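Would you mind keeping the following structure in view while I ask a few things?
Just one protein chain is left out here, and the rest sit where they should.
Up next is chain A:
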Amino acid sequence: MRRTFPHEEAFSKAILAVVMVLQPASVRSNMTVVIGFEGSANKIGVGIIRDGEVLSNPRRTYITPPGQGFLPGETAKHHRSVILTVLQEALDEAGLKAEDIDCVAYTKGPGMGAPLVTVAIVARTVAQLWGKPLLGVNHCIGHIEMGRLITNAQNPTVLYVSGGNTQVIAYSERRYRIFGETIDIAVGNCLDRFARVIKISNDPSPGYNIEQMAKKGTKYIELPYTVKGMDVSFSGILSYIEDAAHKMLSTSQCTPEDLCFSLQETVFAMLVEITERAMAHCGSQEVLIVGGVGCNLRLQEMMGVMCKERGARLFATDESFCIDNGAMIAQAGWEMFCSGHVTELSDSWITQRYRTDEVEVTWRD
């Protein structure tokens, strides 16, 4: 079932016009080059991977004023306005032409509808124009494959934490199985919404600013801690702290920095706990943190302490790869393409809900 979004047709025509200009001479190459398009939330990125080498990875972020979140329609509008520029940058930085690309990968889901469609349209158009096969990639798997590529972790327990997702994943028998997850909202969503309540700037991201403020916090405010088996829950702590923010800040019982500090200490402890449980369950000795919230150095620090106590290794990437980016889609696309996957045009729809364990991971044993 395919929804039509406004301006789709006009936009397609516009792309055709611009992309026509990118046709050029061919360069002989025996290696596999995949271009990846990502725009499931407020970041729009295009990245190019050649056999495990990141050739380019430009990105733009749609940033809203403090106190506001990003809405699907406006996010899509932002992506439309910059995607072709970013595409051109990706090709220029990689020093490649359209003919050098072997496969066009894009985010099939999960994510927000309108932005996903915007990006999918460009990917489809470009694939058809350049005569290259198309590949719809699962966003979560993009994060995992990029994490594996960059860190060279062999078989880690993966903590995937972002604004839209919070999952503990382990690979087993051709699936990335979800061992634990949030039963309501993602941890990044909890942090972002809290940032709105205390009107923290969304530039470069609310989570980053919470992290900086938390460093200055000194007083620990007791907050609800909710772990249920291997799962976590954040909606309780969010409503509690939203309430506490109004009460305590107005009576100067604590500073916003104290709240940021307390929130981080609590939610990150919950995440480390469920990761540790999964590790104990699977007998794993490696942890890989991926997703935007994975940039947070305090989270990395806490996870590092837990790993050290167990004699396990921690792997994490920097913000160019933690935060949504095109190259991660290209990398997952590369793995899929090399193991024979292709997405037919008729199957190249997008979906807002796409479970990590729905994909058959044929590129690993």
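Everything that follows uses one rule, which is that contacts are C-beta pairs under 8 Å (C-beta built on N, C-alpha and C of every residue); 3 or more make two chains touch, one makes a residue touch a chain; residues count from 1.
Keep this in mind: contacts and distances are computed from a predicted model.
Undergrad: Report the protein name recorded by UniProt for the chain absent from the figure; options are "Carboxypeptidase A1", "SERTA domain-containing protein", "High-affinity nitrate transporter 2.2" or "non-specific serine/threonine protein kinase".
TA: "non-specific serine/threonine protein kinase"
Undergrad: Have a look at A:His78, A:Lys108 or A:Arg277 and name the one touching the chain we're not showing.
TA: The missing chain is touched by A:Arg277.
Undergrad: Which of these, A:Asn57, A:Thr118, A:Thr151 or A:Asn165, touches the one chain of the complex that we don't see?
TA: Considering the complete complex, A:Asn165 is the one touching the chain left out.
Undergrad: Consider the whole complex, including the chain that is not shown, and state which of A:Asp100, A:Glu181, A:Glu211 or A:Asp258 touches that chain.
TA: Candidates A:Asp100, A:Glu181, A:Glu211 or A:Asp258; residue touching the omitted chain: A:Glu181.
Undergrad: Can you tell me which of A:Pro110, A:Pro256 or A:Gly326 touches the chain that was removed from the display?
TA: A:Pro110
Undergrad: Taking the entire complex into account, which one of A:Ala41, A:Ile200 or A:Ile241 touches the absent chain?
TA: Going through A:Ala41, A:Ile200 or A:Ile241 one by one, A:Ala41 is the residue touching the chain not shown.
Undergrad: When the complex is taken as a whole, what residues of chain A touch the one chain not shown?
TA: On the chain A side, contact with the omitted chain comes from 40-42, 109-112, 139-140, 162-165, 177-179, 181, 183-184, 186, 188-189, 220, 222, 225, 227-231, 265-266, 269, 272-273, 276-277, 279-281, 291-292, 302-306, 309, 324, 352-355.
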